[in-house]
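Report on one structure; see the data block that follows.
After this line comes subunit A, so read on.
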Amino acid sequence: MEKHLFLAGHTACYGCGEALGARLVVDAAGPNIITTDATGCLEVFSSRWPQSAWAVPFIHSLFENSAAVASGVEAALKAMGRQGEAKVIAQGGDGGTADIGLQCLSGMFERGHDILYVCYDNEAYMNTGVQRSGLTPYDSDTRTSPSGKVSWGNRYLKKDMPAIAAAHGVPYIATASVAYPKDVQSKVKKALSITGPKYVQVHVPCPLGWKSDPALTIKVAKLAVETGLYPIFEMENGVVTKVRKIPRPAKPVTEYLKLQGRFAHLFKKGGGEAEVKKIQQIADENIKKYGLLSEAAEKVAVEKE
Partner candidate 1 sequence: MIEIRIHGRGGQGIVTSGELIGFAAFSDGKYAQAYPSFGSERMGSPVTTYVRIDDRPIRTRTLIYNPDFIIIQDSTLLATEPVLDGLKPKGLVLVNTKKSADALGLDLNSRVLTIPAAELAMEALGRPIVNTTILGAFAAASGAISLEGIRSALEHRFTKELAEKNLKAATKGYNFVKEKKQ
Partner candidate 2 sequence: MARTFTEGSKAVAETVKLCRPNVIAAYPITPQTHISEELAQMVANGELKAEYVTVESEFAAASVVLGASATGARTYTATSSQGLLLMTEVLFNISGMRLPVVMTCANRAVSSPINIWNDQQDSISVRDAGWVQLYAEDIQEASDLHLQAFRIAEHPEVLLPVMVCMDGFILTHAYEPVDLIEQKEADAFLPPYQPQYYLTPKNPITFGAMMGPESYMEARCQLDRALWGSARIVEEVAKEFKKRFGRFQGALVDTYCIEGAEIVLVAMGSVISTIKEAIDLLRKEGVKVGLLKVRCFRPFPREAIKEALVGAREVLAIDRAFSPGSGGVLATEIRAALQDVKKAPEIKGHIVGLGGREISVETIINIVKDRKAVGREDRFVDLKEALLK
């Protein structure tokens, strides 16, 4: 087998985007790192005693303190003159990052710790059985934002974490998707070459929570990008410096939504079209805001990773 730093034998679901994401991140970072992680799927499926899927130093403490524990790790390395020993990577899911862990993350950003924070965004609390988080997309059906006679699912828009990071003056911010593994890895490498706090948010489909085919994890992730619903970009010193262009014309959001049970209610109930329109509008706004559309349609469409 290939030599990895996040190993097989972990107990993630079939087709888990987060397991893939984590492996891509640590493999790109290399062995000289110390990683922290928030409570959540990743921690549960990777470190069930007495086994560990991690070949790098790893610490899990609590749901909401990955960024603070990493701050302590970084401060200790500094205090003991061991900065050269390891780079620090803090990890968390979308709930542990954007909701319960946001305060600790804000502190980490504000103090300027030399830490890369990676958020594996699977858009809900999957570890506890699919409840909505601050990064759950609009109209998504979760156990705490269920669709019903008078509900279309989650009523709120995704929290704009990159903008929150940017407001803290974080020098390097990026979004990425497991649909583009090399992009994830080059962003991790780039982030680690920059001193100070870094934020990388990786879109990682969850076949369980999204009710999607495990075999289609990459396909679904790609559609999120190609529809404009999950813009992939880099921000340096507060300015968007690079955008992953999508083929012109952008794919309609229905193509993405229809592959996932979490949006199935939009296509079953009368009135769903209007909701789909709203989601299309979100995609259109992203496309405009980030200038996602490529100049030449065909060229990008065939670009392979």
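Here, a residue touches a chain if its C-beta (ideal position, glycine included) is under 8 Å from a C-beta of that chain, and two chains touch if they have at least 3 such contacts; residues count from 1.
On how the list was made: all candidates are chains of the complex that A comes from, given by their letters.
Predicted, not measured: the structure shown is a model, and the values here were computed from it.
Candidates 1 or 2 all come from the same complex, and the one touching subunit A there is 2. The part of subunit A that touches candidate 2 in the complex is made up of residues 31-34, 36, 43-44, 47-52, 54-62, 64-65, 68-73, 75-80, 82, 85-86, 103-104, 106-107, 110-111.
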